[in-house]
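Missing here: one protein chain of the complex. Every other protein chain is in place.
A, B, C and D label the chains in the order they appear, each numbered from 1.
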Amino acid sequence: MIEKGFKGNNFYKIWLLGLALVAANGIYFYMRQLDEGLGITGMSRDISWGFYISNFTFLVGVAASAVMLVIPYYLHHYKKFDKVVIFGEWLAVGAVLMCGLFIMADMGQPQRAFNILLHPTPGSVLFWDMNVLTGYVAINFVVGWNTLKSEQSGLKLPGWVKPLVFISIPWAVGIHTVTAFLYAGLPGRHLWLTAIMAPRFLASAFASGPAFLLILLHVVKKTTRYEVEPDAISTLSKIMIYGMIVNIFFYSMEFFTAFYSNIPDHKETLQYLFFGLDGHDKLVPWVRTSAVLGIIGVIMLLFKKVRQTEGLLILGALLIFISTYIDKGMALVIGGFIPSTLGEVTEYTITYPELSISLGIWAIGFFTISVFFKMTINIRRSI
Amino acid sequence: MKLNNEVNRKEFLKLSGVAALLGFGGPLAFKIYASGEFDAAESNSKVRYGMAVDTRKCKEGCTDCASACHLKHNVPDHKSKKNEIKWIWKEPAKHLFQDRDYNIEAEFSADMPFLTLCNHCKNPSCVRVCPTQATWKRKDDGIVMMDYHRCIGCRFCMAACPYGSRSFNYAEPRKGIAKLNPDFPTRTRGVVEKCNFCEEIIGTGKNPYCVQSCKEGALTFGNLNDPDSEIRKLLKNNPSIKRKAGLGTEPSVFYLV
Amino acid sequence: MANLPKSEELSRVNYEMPKKVWSKVETTFEPGTYCYGEKAGPVGILGLPNPREWDPADPDWKLVPDWKETMNKSFKTRLERFRSLKVFMDICVRCGACADKCHFYIGTGDPKNMPVLRAELMRSVYRKQNTASGKLLGKIAGAREMTEDVLKEWYKYFYQCTECRRCSIFCPYGIDTAEITMQARELMHEVGVGINWVVGPASNSFMTGNHLGLKPHAIVNSVESLLEDIKSITGVTVNPTFNRKGAEILFITPSADFFAEPGIYTMMGYLLLFEHIGLDYTLSTYASEGGNFGLFTSHEMMKRLNSKMYAEAERLKVKWLLGGECGHMWRVVHQYMSTMTGPASFLEKPVSPITGTKFSFADSTKFVHIAEFTADLIRNNKIKLDKSRNDHRKITFHDSCNISRGMGMFEEPRYIIKNVANHFFEMPEETIREKTFCCGSGSGLNTNEFMETRLKGGFARASAVKHVQETHGVNLLTAMCAIDRAAFPSLLNYWTPGVDTSGLMELVGNALVMDGEKKRTVDLRDNDLLLPPENSSEGSHV
Amino acid sequence: MKILFALITVLILSLAAFTGVEYLHMEYVFGIVIPYAAFIIFIAGFTAKIFYWAKSPVPFNITTTAGQQKSLKWIKSDHFENPSGSFGVIGRMFMEIFFFRSLFRNTKAGLVKSSKSESFKPGYASDKSLWLGGLMFHWSFLYILIRHLRFFLYPIPSAIVTLEKFDSMFQIGLPIFYLTDAILLLSVTFLFLRRVFIPQVKYISLIADFIPLFLILAIAFSGIMMRYVSRVDVIGVKELVMSLTSFSPALPEKVSSVFYVHFFLVSSLFMYFPFSKLMHMGGVFFSPTRNMTGDSRRIRHVNPWNYSVKVHSYEEYEDEFREAMKGAGLPLDKE
Partner (left out) sequence: MFKMYSKIKVFTGVFIFLALATFPFWNKVFIVSKTNYEMPDANIKPALAFARENGFSGCIEDRAFMRAKHMKLLNHWRNEVVRENKKTYINSKGEHFNKSLTGTCLKCHSNKEEFCDSCHTSAGVKPYCFDCHITGIQNTNQLNSKAEAIHEIK
């Protein structure tokens, strides 16, 4: 089955080759990182998590969003999602794979990764995160693989697959909740110490995931002329907008709590992110861009006409995707460390090796997603 | 007390051999072997170590305690703020006690350098988050320990520590050590480290190196659970503050003001 | 076949394994599931051992007393002659990859039709005779004596293998059950055990040159009647020659194309094409059979029948040979012919007289396939075609097993179909090209008394046809094999009514725009064409 | 039954070695005599089998052609699936031997209910489990075998040290757990389980299919035991092995009997090898359907025992049908 994911025209082959080269470059720098230590990244004593964990956090959201396809299709028998669900599952597989790689890249001692299993610590959220993510990728892969296999052969879906689908629903909510708990339970990090961290995560996930999927399906359509049901696209875009609206709403709640209560610790990070603090304002343009793009995206897509125009829909999805990526990726994670627990502002600058490794991981993710998407399309075309 | 290996070794050999023969008895054989082979008994005592820093005695410009500690523990100096490793160091008061109004409260000024180190909290958040128990709170003496053999370098503890007490080996530690102390190991790249209250020597009744090295007697180390200990007496008779008490971590380092 | 079960019933195959160990499952011969034994007549003509009248269903097979010794000795001889046999006997690891690849297993669910187990029928005997462990440990080592029961088991199951090689594609060691089946049949023939549908045609081929036993004048008459049909359909007069000395090319095709539907339409296709390009060729009544029933009998018999081709080519002093659409003919030409009866130094290296293309891939055998020849013509724009004349057909192409896995021709026929027809649909990927399924009647099993098993054997292929029939409305299966053309009509009629069978060249014949032809309204079968509206009819001629 | 028989056989072998060393002190037999014998049997048996196969010729070119033939110039031929020269054959064999090309194709067939009628049709699902399991098993086995060269060589080549480094990439336990050990155990277990749980495979399995599985499982298990559980003096083992390879066999100080069990099981595998299906290792190179070119129409393949046969000549044919041929206007050689 998998070999069908590699069959395509020359453009597709060049695309895969390009991704492989980017991945190879990433691997080279990862080897260097293994050799020299995480010092080659922009992380420091004060900002001890950086771009890797930012991407990780964002991608968990993308992965979790598959549930927005699974619920309507399996729970509410929304048949229009018939052909789309599997793409959501593949996206989840690719996203979690990238999550895992980002975690591996971020680890100081990756060769000890198995310690998490050898010394299981139920009190640690990270232990649970590792478990739920592994479980999630396994479930989505197994479900996707088996449904496609049965689509291909006509043979009945094995009986044990259906229950897995239903397990995957709470599980998807679980992965993002647990990931939110990584942050939300830490004393002394005020940006993160908020009860709506998990809801915020989910809301932004349900915006960014469908946005990503819409963009991918659009690219698929343009390059392979494989189309899914237009109704599915329209439903997907509605899910995305609702997610984004709730996301923006939650975000403004944070502003209210911080600034109305006027507690300095709560305010400072938001100040830093949106206005700069103590003369440091490196993230300000990014964060403002994110806010502006997000709001434009939502307003645009509130109009049905805009949503129904393919180009504009994709533009909106792109705006929302970029907005959530900046917000949940960089701003959330790096912002959480500013000011430091000692009240100092240390800024973070990504380094070239760090960027290369991250791009490499994205390339591996895109490679996987491309191959799985292509496999699905090729198989569906051959039936 | 179990006199172990020599006596039982032959027995174990046989057992494992038989288990090997049975093929599938693997887990059982592992159990028989893994536990108890090298066991030795040790006594337990209810101790909670803590430290009192007398800010009034601490001399400005003096870094004897930090030098002694860093030398003894092979703490590298990478000469870079990004990669720096610190077990004990000085920090302006306003960084340690951010919620004070320095214009009105007069015990010390905002920029007065204060000593800081791991608080060995009673309720440490770093320990809670560690996925491998590479950092944990030792029951015997309340020291928040680091197991450098086990740490995977995820730096969750650094995010969780509200005091900035932890450092990560971003660079090869041995490259930053001017003079090695052969009696204490260095660390390896990619693990987190921090003050260990000199657990390697305090068992024999000695004071930590920082305490030993302080000529002013500004540092007092002792058992917080013992009402008769020197540190308890100091705390009883002097006003003291703790860092970020509101977070509920209950630090074991007290500042006498 | 009145007593055949309904297709729904036959399609409900039971894949459960029997409780009994396979070596203890008795061999039975139910009507419809076995081929009749070889008859005394043809056996005598060919000079094979033990000619007699017998029925496999009888308990007594009238074997000669020393049959076991003969067989064991022959087995040894075959091992000495064929490395493949030795290696295939020794190295199977029984991984089971081949198990569900056989069309007979898929259709019958009989575990002994799993290629691995079919071969094991022979391997067990091999072990007893040739390996130390088999001699010493017997059953424990999976070894057993050759007995009459084992012989019956062999008879049943080696005549439920069409030597299609599909299993060998999946085998990690390339173990080819076709080779094993061929050897097993060869050994059985040594003691006078074979099926009549193989030995009969073989003796006919031997004597008359073709398996139908058509005498020279019958061939000529039959072709002449085809010429009349051509004349009435196209208005063109075609004049083929027979046994003509000095022609450039000798054309050999399976004899069914002279006589039987739908092969005759393929024949009309050849004749039209050769006429269209003005080829200097001749047909032969002596070498009037492309197919080689010796392939299903023994290597020796194969050679005996094959020899006629070169002999006739030499006698007629042609330059090279052109071959029609046939499966086992081409397996023999490709794998055996120049080794067995070559080198054909009296012939010239084949060159297309029309395009000048050197067919250097056939430099040794000097035998070119009609599809290769035609594809080259089309590529070089040497023939005029009107694709729309096949518009009434929605076509799927069946890769015949011998052509695909015994030769490797996949692209030429597809290229031709796409150039002569507008509606072409592939069957599911797992069932075409190198993974193609056999019609279930190959290797001499194309006999009526065997119909039930043939239908089961064709189940996999027919299901794939049914799939394209349901999804694309396919109504014609095209295949480049005479056995396919003979077997598919009844097979498809049973499993997927409404799909006809044709040869490739019939489609070419339909599409060919002949010089001086009249306006065609029917195809070569006299079926109405789907004609475009009158006013635009000129435009569609390319 | 078959499984039990094989299991008991392997157990007896293990027990024999254990009792032999532990109670009867036959270290000399199990440490020196049998290993030497096993090795000789292995290479002699293996070579003999190869020669046995080589004694028979390959009379015909019977390549299985799984791809487009090399015919007309403008048609792309498939070099590896239908090789037209030695380059293609080498490529094909390489893919087969190192990546199990053919097993990669594997599918699983089953019956599918038709949506339109009461009938069923076969469906084919991709099934790469055997390919993956087989590949993991063979590669990890090879890896482990090469890794064991550290006991046979001095100084140890850096390549082997590097292999070892990769294998112990993840710091699990001490001595560090080898990943290949886990992969081997998992894959052998998988191969065993599929033999038991897939009805077709179970039905075709012989005792001879279970014996190697159990033997390898027992070898892996005893190896793991002595590395991770009941430690064995590695230096002693190396001393013994080096003494064997330098033809001056000498027993080291007491080495745990688990080692002798391991050593004996390995010896048994070696002795069993040439007489069993394990010879597929050599046989895969000998398979004519895969190691030949598909260009037999271009280049004549020679059959050394080609003999002439009785044919029905044209003269006989013409004699028989002369009148009919004359009637049909066919040219005749003799009037």
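Heads up, the rule we're going with is that contacts are C-beta pairs under 8 Å (C-beta built on N, C-alpha and C of every residue); 3 or more make two chains touch, one makes a residue touch a chain.
Note that the structure is predicted; figures quoted are calculated from it, not measured.
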Contacts of the hidden chain among displayed chains: B, D
Among B:136, B:156 or B:221, residue touching the chain not depicted: B:136
Selected from C:39, C:83, C:165 or C:276 as touching the chain missing from the view: C:83
Positions on subunit B contacted by the hidden chain, ascending: 1, 3-7, 9, 37-38, 40-42, 79, 136, 138, 140-141, 145, 147-149, 174-183, 185-188, 199, 203
Those residues of subunit D which, in the complete complex, touch the missing chain: 42-43, 46-47, 50-51, 54-58, 149-156, 160-161, 164-165, 171, 174-175, 231-236, 238-239, 241-242, 245-247, 253-254, 256, 282, 285, 304
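Note that in this section only the chains that are shown with their structure count from here on.
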Centrality ranking, top chain (CA atoms only): D
Distance between the centres, which are taken as Cα means, of subunit D and subunit C, whole angstrom: 33
Cα-centroid distance, subunit B relative to subunit D, in whole angstrom: 56
Subunit B: positions in contact with at least two other chains: none
Per-residue overlap in subunit C, given as positions that touch at least 2 other chains: 428
Interface residues, subunit C side, partner subunit A - complex: 428-429
Partner subunit C, residues of subunit D touching it in the complex: 5, 49, 52-72, 74-76, 78, 81-82, 96, 100, 102-103, 105-111, 116-122, 124, 130, 134, 194, 198-209, 275-277, 279-280, 283-284, 286-290, 294-303, 305-306, 309-314, 317-318, 320-321, 324-325, 327-331, 333
Complex contact set, residues of subunit A against subunit C: 382-383
